[in-house]
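Chains shown are a subset, placed as in the full complex.
Chains: A and B, in written order; residue numbering restarts at 1 for each.
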Amino acid sequence: MQDIAVQMLASKLSGHDYSGTDIASVVITGMSVVFIGLILLVLFVSIYGTAFKRKNEKKKAKLEAEKAAAKAQQQAAAPAQKAESKQSGPVIEDGIDDEIVAVIAAAVTAICAKNGKKPVIKSVRRSVAQRDPWAAAGLADNTRPF
Amino acid sequence: MLDQFLSTIADLAKASGVAGFFVDGGWKNIVMILISFLFMYLAIAKGFEPLLLLPISFGMLLTNLPGADMYHSEFWVYQTVGDNDHYIDYGNILQHGGLLDILYMGVKLQIYPPLIFLGIGAMTDFGPLIANPKSFLLGAAAQGGIFFTFLGAAVLGMSAAECGSIAIIGGADGPTSIYVSSKLLSNSDSIGVGTIALAAYTYMALVPIIQPPIMRALTTKKERSIVMGQLRPVSKTEKLIFPILVTVVIALMIPSAAPLVGMLMMGNLLKESGVCDRIAKTAQNELMNIITIFLGVTVGATTTAKTIMTLSFAKVIILGVIAFSIGTACGILLGKLMCVLTHGKVNPLIGSAGVSAVPMAARVSQKVGQEEVPTNYLLMHAMGPNVAGVIGSAVAAGVLLSIVAH
């Protein structure tokens, strides 16, 4: 888009023999091209952004309704689960008492405290599965695209 | 004043890359850009081998934007000097090449594919193949797709270089396809490396759709129901000897296959040695990832409109799927023969895994087998032919390169 306009400039600027007008043209052409380019981006991004915004809003409304329902259900179920896990003591299962988590976190805190920093549990990640009985397949998975 | 402003704007518009779309044949670039979007969609939304198809399709986009000049297909013509020496003018490429020209040197110098094989070797377990070496035969049979497609391409009137490049798609092995086609094809051919790579990776992603009907058609219910026992464990020493043995045997027999097979086996030896973990891990991760990016985007860049928008492209598409199908069939048929010879101990379904496309083809064997007997675990048995197929394709690549001197 800027090619022809700048070619005249270019031919003059390559040597040392450019005039004040040439330089002014560089500034004006340069800023114009940058602005035209980014204004185009503003337009395009705005257009598809608007489309998506509408779509997202619909989706979001739907999701929130579902979430609220799920939450209500969960709250009803939670006390029962907690009671059960307290009776049976700590076992390796999904409904484990949150106090155990507190113990672990406390222990970690106890150690870290020596560095004078108060850590917070940021996230707990599931460990990546390693070498299960069909390990080769899992391993080979990485080779898929080649 | 307004007049002058408007004329300047008009001038600008005339000279822009957009204008490149309206010159003779410029509409082809638009088609190519749309095709690149299609492949991006397939890679991202449909999970078609995204690690390579996404960089390839982005390279395709970049190379077809008029004026971007990041890749110049005209630089990659073989020059002829004297009687029979021909060469690429690398000096010119260094002087005037764009970013993707410079990076493409790694493809044309035949560096990237062997290095990716180094990484693949470092992550491959040849245990199932060592435990059942007869799997090698299934890996050999499935290369039938390569050679019959060569025949088909020749019948369609393509040049020897084009025949070889299209045929290797049947090997179902990306780096091998790129290795062979980048050696054989030059600017004067009607197809490019990128076309071959696109077809290869697309069909590899389509393995779960292409293979099952063929597998079912060629086998009986009884054959598919054969349950295979557990494989014997393989000792560390056997795993150490294997890569060395394969290198020696293959490099002596088919010297042109040495770079691919040698690097594959070196990677495997580094891994199995257990004393080179730090370099084996880099080979299979960072080194391979870096080269994957460079390989993908530059191979994509070779798909200029001029190269793709030809009748040859249609031929590649058709011959490619034929190559895959014949390969699958050949594997299955030899599987049936082995089934007969072993009095029903071999499930023929593992034969289709011989096309490579690791580990997707092995999984397809597993899945089709489970349709009959849900408790039948063919996966490990199919991994043998599957990795044998990688070696087999590399051998077939060596043979093609020997035959089709450019």
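Convention: a contact is a pair of C-beta atoms (placed from the backbone, for glycine too) under 8 Å apart; a residue touches a chain by one contact, two chains touch by 3 or more.
On a predicted model such as this, the values are computed, not experimentally measured, just so you know.
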| item | value |
| --- | --- |
| Full-file chain stoichiometry, since only one instance of each kind is pictured | A x3, B x3 |
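In this text, only the chains that are shown with their structure count from here on.
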| item | value |
| --- | --- |
| Distance from the mean Cα position of chain B to that of chain A, given in whole angstrom | 32 |
